[in-house]
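Encoded as structure tokens, the structure appears first; notes follow it.
Every protein chain of the complex appears in place save one, which is left out.
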Amino acid sequence: MSATASNTSRMMTSPGDMFTLENPVFCCYLFWSTVLVVKMLLMSLLTAVQRFRYKIFPNQEDLFFKNLEVQFDDPHVERVRRAHRNDMENILPYFIMSLIYISTNPNADVACILFRVASVARIIHTLVYAVYPVPQPSRILAFATMLLITFYMAAVVALRTLSFI
Amino acid sequence: MSATASNTSRMMTSPGDMFTLENPVFCCYLFWSTVLVVKMLLMSLLTAVQRFRYKIFPNQEDLFFKNLEVQFDDPHVERVRRAHRNDMENILPYFIMSLIYISTNPNADVACILFRVASVARIIHTLVYAVYPVPQPSRILAFATMLLITFYMAAVVALRTLSFI
Partner (left out) sequence: MSATASNTSRMMTSPGDMFTLENPVFCCYLFWSTVLVVKMLLMSLLTAVQRFRYKIFPNQEDLFFKNLEVQFDDPHVERVRRAHRNDMENILPYFIMSLIYISTNPNADVACILFRVASVARIIHTLVYAVYPVPQPSRILAFATMLLITFYMAAVVALRTLSFI
């Protein structure tokens, strides 16, 4: 796969066709970004599961059971919500950063490995944060992996476009 | 409109020109994404309206009236903030998912209907959550509509790019 990818990448001479299915780097971005979008949306459903399991609802109109009051500070629900917020803080900027990184026509092998590692790291982050909490530094390492990859892509793009400051 | 859209779509043979104003699917994405961006930004202003109406401010430097303390738990302000957070959790991943879905050259009629339905559903979500709360399941249905559409697009993109895992 990687060999094919970098061969195809070398064949492309026009700088205008980065965001097409003919670019294997873009296809790899498509697949792994889709995985991360689905992972993020599943956090909403995981929050809903916790809310029904512990009967914790934040709005008057959500009180599906008798004798309930709105409640906001349940640790099981809030843990999932913190993990979800952390996703938004990190994955959403990564989506934009990795998308525009593709426009710099990076080495296909490097780019695809970055996409795969960053995505798998965030899946691990969710598992050790929201699904089955484990001792640190597991979550810090998973968090740092995507963060450092995003910083690397930022450095590549910024150096390439520095004259447009 | 739909007939024109799918005709134009069929005429495009090059896979490299998806993200241009000549692609009616991209134009439809542009229009409805713009509507959703404006809707999201209006949530900030709606929060500000609630803060001034109920004189609830979270920072020392925001206390524009005498004898006020910072306050965080007003139900009117928090309801708008929950709706706003729900927008970020769902609409921001949708922006990326629907944008990259366009690169798979979907049927123009299907794609445009998905964009329209998802966007209108989220406008309804805001109305029944933050503007005028109504009993469930109105909000759940509006929420599920965009969620299912995003999952559908994710399935299309993932199946198309599965070999780049």
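Lettered A and B in written order, each chain numbered from 1.
Here is the rule we use: a residue touches a chain if its C-beta (ideal position, glycine included) is under 8 Å from a C-beta of that chain, and two chains touch if they have at least 3 such contacts.
Just so you know, these numbers come straight off a predicted model, no measurement behind them.
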## Note on the structure
Which of B:Met88, B:Ile113, B:Leu127 or B:Ala144 touches the missing chain? It is B:Met88
### Task
Name, in rising order, the residues on subunit A that touch the hidden chain in the full complex.
15-16, 18-19, 79, 82, 88-90, 92-93, 96-97, 100, 103-105, 129, 133-136, 139, 147, 150-151, 154, 157-158, 160-165
### Query
Which parts of subunit B are in contact with the chain that was left out?
1, 5, 16-17, 19-22, 24, 26-31, 33-35, 37-38, 40-41, 43-44, 58-62, 64, 84, 88, 92, 95, 99, 112
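Just so we're on the same page, only the chains that are shown with their structure count from here on.
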### Centre-of-Cα separation between subunit B and subunit A, whole angstrom
18
